[in-house]
Every structure is written in structure tokens, then in C-alpha cells.
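Missing here: one protein chain of the complex. Every other protein chain is in place.
So, subunit A:
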Amino acid sequence: MWRSCLRLRGGGRHLLNCPRGGLTASRGPVPKPPAHARAYAPPAERKRFYQNVSITQGEAGFEINLDHRKLRTPQAKLFTVPSEALAVAVATEWDSQQDTIKTYTMHLTTLCNTSLDNPTQRDKDQLIWAAAKFLDTDTVCCRVEEPETLVELQRNEWDPVIGWAERRYGVKIGSSTSIMGPSIPARTREVLVSHLASYNTWALQGIEFVVSQLKSMVLTLGLIDLHLTVEQAVLLSRLEEAFQIQKWGNVEWAHDYELQDLRARTAAGALFVHLCSESSAVKHKLPQGADSGWPVGRDPEPAFLTPFLPALGRAHLVHQVCAPGVDPGHQLVLPIVDLQEVDVM
């Protein structure tokens, strides 16, 4: 009798869904399980109920439309993102769902929902504090003493990253083999906290997420400063595990499974940080040497990403470059290849 009671409905699939912080990316309430269900009944998976996913621009930002309905967050707020690239990526996530909606694959959507709803109600300082807390037990700073090959591997792989971070921010981080972890000087902490404070709230959600996945502040800084790729950062975070896999063998259904999951989450977090923390404007570089530049800086508030040349602007530039003395109203028909001479930055 006890065996049939322990059998799970729908197999064990739903145990492996890991909602982040109790948050699911699904719209609306989950359908209730029927009354005669067992003690544990996982929620039924939502089927894909829409055909088309499209993006529209509202007054607060870009919105996602599933068929004709607007996408909403779990707390029923309207889902708006400041950046078009982020909106396109989220729409692609929703569009890639087949048959059932697997919310555990939609990392960007989940991050946007967390930023919009802020269910734990954390303000900027709390997010910075949560991220900086990892500095005391940073993965790349905690070293082993034996076996010798692992010690050397850690030294060869992790020391350059720490050196880069120390040079980049002008701080001392160091590493330690003691059980208490590295001792981070207060000045280091101040410098890094003030650096984090220059990001807006959305980007900080992403940063805190990446730090908690990689278990390392230094690796996250390397990732957001474009020093490390996602694959490299994940490998460095899992260095000891990679060492043991090399020695004892790889178990695909555990090691590879976790590796791909970690890569997906880290990539989503890193992309989210970059897309939420940049603003760019297009300035045409004219051959007279007048002016140039693509000011890519960090805004205090999220701004739209507009890397595109408007079609009109391109035509205008061609006129200026190729015929400075000619009346701009003069119609010039130029082959496409002439655009190569134009410096666009």
C-alpha cells in the first residue's frame, strides 16, 4: 500500500524544476490539483497557449505580446523592459517554448520579472551588500594545500584573474589557504562597493544573481568587465570539479547537466547586466576629422539601446562624404560598396 502512495503524479519531472526565489515566470495562478491527489502533487505544466510573440513599444519601454495579450509579471504588473535587445531576447525565449512552457529555461524572463516585481523588496544597498558578502568567501581566493597538482592548477588559473582585478581596481585581494577564508582589507571592500553602486537597480539584480551562481565576486567582475567569457568564468568557478572529473571521469547526467545549467544562468545574468547598464548613441565620424565617438557609458537610469543607423542617416552621410561641394539636395545614386569608405563608429 505504501508503494502506490509514494508514486508521483506525472513522474518525477516536476521535482527538478527549480523556481528561483519562489518565483515562476508563468502568468496568472497555477491550476489547482484535483482533490483526490496524493500528499505531494506537483502543479500541472502550462501548455503553450499562444501562437505568435511580438514586441511593441509602450511609454515605459518595450512590451511583449503573446498573440494579442500583453505579457504580465507574476504580480500582474505590465512587463516592460528598457532595452530593445532585451525585449527581443525575452520574446525569443517565449517563442522557443514548444507544447509546454518550461519556465526553468526562461532565465532572462525570470530576471526581468524579479527586477520589475522585486518580491523580496530589496533596495540598491541591500543588493550591493548581498553581492559583496561573497567577497569574504570568494572561490578564487580560497585555496587548498594538497594535492600538489590541484594547488598548482589553482595558482596558474586563479592568480592571473586576481592579479587582473587588483590592477583594474587598484585594490589588494590576495588568496589564502586558511579555513577562515581570505582577509579582505576594508579599503578593497569600499572600492568595490562604490564601483557596484554605479550600476542601476536592474543591473545590480543581474550582478547579484551571477555572483550567487559563480560563488565569486572576482569572477563576476571579470565577466562584466569583458575580461572573461562565460565559458571561462564557469570553468574557473568549477575548477576543482573539472580537476576531479579529469582524474576520475565525467558523469554526464550529473556533471554535464549542472555545467550546462550553470552556463545558462551565468550567461543570462551577464547578458542582463550588459543590456541593462548601457546606453549608446550613434555619432557619425566624418572624414574631416571632425568629432567622433560612440559614447558607451553607464547611465544612472536604464536607457534605450540604439546601435542602429537609421536608413535616412546613412544616406545623408553618404551625401556629405562623397559630395561636400555639391548641393545636398542633388540626387546621388551610389553603389552599396561606397559605404565601406564611410567610418561609422
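Basically, contacts are C-beta pairs under 8 Å (C-beta built on N, C-alpha and C of every residue); 3 or more make two chains touch, one makes a residue touch a chain; residues count from 1.
One rule holds for everything that comes next: contacts and distances are computed from a predicted model.
Only one chain is not pictured, and the protein name UniProt records for it, out of "Gpi16 subunit, GPI transamidase component", "Cytoplasmic tRNA 2-thiolation protein 2", "Protein FMC1 homolog" or "Cytosolic 5'-nucleotidase 1A-like", is "Protein FMC1 homolog".
Within the complete assembly, A:Ala268 is the residue of A:Leu71, A:Ala203 or A:Ala268 that touches the hidden chain. For the chain left out of this panel, the touching residue among A:Thr105, A:Asn118 or A:Gln244 is A:Thr105. Along subunit A, the points of touch with the absent chain fall at residues 1, 3-4, 7-8, 10-13, 16, 36, 54-55, 84-85, 88-89, 91-92, 95-96, 98, 102, 105, 107-108, 160-161, 164, 226-232, 252-253, 256-257, 260-261, 263-264, 267-268, 270-271, 274-275, 278, 280, 282, 285, 294, 296, 307-309, 339-340, 342-345.
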